[in-house]
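One protein chain is absent from this view; the other protein chains keep their places.
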């Protein structure tokens, strides 16, 4: 049976890059279901991509081939990799940490190879579009059942580039945390759980700079100009403004450090 | 046989929300064809969503499962519903009127349930992302042939929230009508047919405020700065500017009332 492919990039849909990769995959694995997870990862932002894949991990088919491309160093010496997770998923992309939070959610890497097999690469391999010439054909071959080991020479999983997942500091009346996502609604996801707020004694309200934030259960509990904290769909604390943008109100971006007190 | 799913939201493609819902559906119904009708319904605009579904109704497969999410009240007490139309289509979404113009086009609602079955919901059900946790899995189950009645307790179709379809007022030399759509070309669709213009005696030209509008057959008949009225692809009157934006020229938005004279 053909595996489904989960496809995520920072290519956007403004060009034909995503569509061309779909064509390459269809030439090899016409019947593979391809799920476009997103093509709106912030451009060249490997951190954003890694968190996006991690958030999605439990909602995709378990036997998926993950094809992810955020690749600011394309054409340099960074390796092109394919790997198998302990959970049995396959992962394809550049060796720059992009896949590392995903495999952290999938039990770690069981085996990895560098994609180099001549019969996998689309010739001539360009310097600028490895999504088309290296990654899409590799993912499609894996979807069709080609063994990982036939994509290229084995590499030590310990040698793969991995991103550090930021860890919050929770003290009495004080939390230092990281913005892990700003979505297109302007909702701001933090790397803390509601239990961390309890642990810090921040029960009903807290402050971020000069903004007072009230804790509520749903969007609908906030008035339209008020920044409130909810438990988001990942079980994490998110700052939101009902029908508005919390990111604009408190002026933060993904990756920023925030102090809650 | 697996039913196709027609998927429409206001999520945009700027985040991974649409892709995550696709993953949830693929885990349940890998072979279901999912048609992305649009994810550009104006955010939180139930009226826009309802008209979009209505316009599409005759062009989608008759046995489709419609999955629609425009849900400003997510996490509140509004019900999550699934329904079967007299035509045999299935519909899944929030009970806020979003689906009501669609079922109006499909012969009305034959049966409806509130989605509550434990084996359908993705646990834990978030307060903020019912597309992923409630609606997508419900639609995928229906696509796989699960009976509507197994999704939750029956509810009275008469209790479902329905939007009023605006009705134009057509007098002698005078029409009061509603803007039902502004597309990305800036074309302005009105809730009147060419026959309404005849009935009002507005044969070759009419005015909207201080703008003079000429009636023509196609885009190509208008000069590039002129606002003209055509019969659009829905058989309705639309105001257009050849290679330009009528919405900008006459400064209107969806839902506005216009006087034609």
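Note that the chains take the letters A and B in the order they are written out, and that residue 1 is the start of every chain.
In this text, a residue touches a chain if its C-beta (ideal position, glycine included) is under 8 Å from a C-beta of that chain, and two chains touch if they have at least 3 such contacts.
What you are looking at is a predicted structure, and each value in this text was computed from that prediction instead of being measured.
Residue A:126 is the one among A:126, A:184 or A:245 that touches the chain not shown.
Contact with the undisplayed chain is limited, among B:73, B:114, B:183 or B:256, to B:183.
Taking the whole complex into account, subunit A touches the unshown chain at residues 12-20, 22-24, 26-27, 30-31, 43-44, 72-76, 122, 124, 126-129, 132-133.
Touching residues on subunit B toward the chain that is not drawn are 4, 6, 8, 13, 33, 35-40, 52, 55-56, 59-62, 183-185, 217-220, 230-233, 235, 238, 243.
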